[in-house]
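Note that one protein chain of the assembly has been removed; the remaining protein chains are unaltered in position.
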Amino acid sequence: MRIHQYERVWLLASMVLIVGFIATITYGAVGLGITMVDDRGATIAPDEINEDERFGDPRVEQVGDDEYEVYAVAMTFAFQPDPIEIPADSEVTFYVTSRDVIHSFYVVGTNTNTMVIPGEISVVTVEFDEPGEYGLICTEYCGAAHHEMEGQLAVLEDEEFDLTELEVEAPDEVEPDGEIEITATVTNGQLEAIEETVTVELGDETLEESVTVEGDESESVTLTVDAADLGEGDHDWTASAGDLTESGTVSVVEGSEDDTEGGDDA
Amino acid sequence: MRLRTSPAKLLVLVALCLVVLVELRTALAFVGVSLSIGATVAVGVAAIAALLLWAVRPAGSGE
Partner (left out) sequence: MPNGATFADAYPTQARHIRAAFWASFLSLGVGAFFGLIQALHRTDILRVIESQTYYTVLTAHGVFLVISFTIFFLVGVFQWAVTDSLERPPVDMRFTWGWYGLMSLGASLTAFAILAGFTDSIDVRANVLFTFYAPLQAHPLFYVGLVVFVVGTWLAGADWFRSWLAWKGDNPGERIPLPTFMVLTTMIMWYISSIGVAVAILAFILPWSLELTGSLNPTLTRTLFWYFGHPVVYFWLLPAYLLWYILLPKLAGGRLFSDPLARVVFILFVLLSTPVGIHHQYLDPGISEGFKFIAMTNTMFLLLPSLLTAFTIIASMEHGARQRGGEGYFNWLTALPWRDPAFTGMALAGMVFAFGGFTGIVNAGMNINYLVHNTLWVPGHIHTQVGTAAALTFMAGAYWLVPQLTGNRLVGRGLALVQVVLWFVGIVFMTNSMYRGGLVGIPRRTAEPQYEGFEYEVAAGSVGELNAQLAIGGTILFVSAMLFLALMVLTAFNGGTEPIDDGSIPPALSGPEDSPAVLDNLKLWVAIAAVLVVIAYSFPLASIVSRGGLFGPDIGPIPVAIDAASTVARTALEAVSAVVR
């Protein structure tokens, strides 16, 4: 085959260019360790999501020192959990699946970007070094309100970040001769132990107690007050631990059923 | 009036001017030089005006 001299040179230069591109991308994958979204996530049918240990309760979980996992669910037209809070400078692995159609999970302006396909779990590991509020959007058309599918990703300074939860158990109504028991439970979702001062207030009574909560454990503090001391009527209570606060009202009334229901934990 | 180039070439050159302007502004932004809209338009108008002046100036009068 007769090929002109210039064509040969051009052909050679083209091949060098192509091999060069492949080399730089290979370097990015092998040298810099930029891995692709792949098949490492298991499969999950959309109708199994509610029963699933991870996706049934979409959340952030600590799995090691500076290592976190986020179990997120995309659906028309929202993300769960929302907002997602993660610490800066930590290795965060997102596990994302879809309840219905194909979505995407894109943290705007970053390279945290993956398709979310029903039946599959997308796994992306990233590290955010810039604290701040990021937009989380779906970039794959998913239906008539696709443009409303939006969530928030809050990347917090290490010291601002915790996975501490406060849950309060308090009765709604109590007989005038009964006792009011308010139990505040602090759960530590992180691995390291935390010190918290738990305060429970009801009427004039105040209980303040310092507790140490081990990693992945919870501790409870209970305040007991005689209803007779408060008298009939509505009485407000508050419980707080760190910057978390819960509040509610207990009524002292004649003829009430003494049921203890969980406080309205937000 | 005699043009120093054909109207067709002039049209293509003006189009190229606009295109280079848009792309150059982006390229400059990448190296940290950001031109405002006003400045870009001014540069564009100047470049196209220069081009048109060159085209309509009678051949040889500048020598």
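Chains here go by letter, A and B, matching the order in which they are written, and residues are numbered from 1 within each.
One rule holds in what follows: contacts are C-beta pairs under 8 Å (C-beta built on N, C-alpha and C of every residue); 3 or more make two chains touch, one makes a residue touch a chain.
Source: prediction; values computed, not measured.
**Student:** Given that one chain is not shown, what are the shown chains it touches?
**Tutor:** A, B
**Student:** Looking at the full complex, which residue from A:86, A:101 or A:186 touches the chain that isn't shown here?
**Tutor:** Per the contact definition at the top, the residue touching the missing chain is A:101.
**Student:** To test your reading of the contact rule: which positions on chain B touch the chain that is missing from view?
**Tutor:** 5-9, 11-12, 15, 18-19, 22-23, 25-26, 29, 34, 37
**Student:** Which residue numbers on chain A touch the omitted chain?
**Tutor:** Those residues of chain A that touch the unshown chain are 1-4, 6-7, 10-11, 14-15, 17-18, 21-22, 24-25, 28-29, 32, 34-39, 41, 43-48, 76, 100-102, 104, 106, 108-123, 133-135, 137, 139-148, 150-152.
One rule holds for everything that comes next: only the chains that are shown with their structure count from here on.
**Student:** Can you work out the whole-Å distance between the CA centroids of chain A and chain B?
**Tutor:** Centre separation, chain A to chain B: 54 Å.
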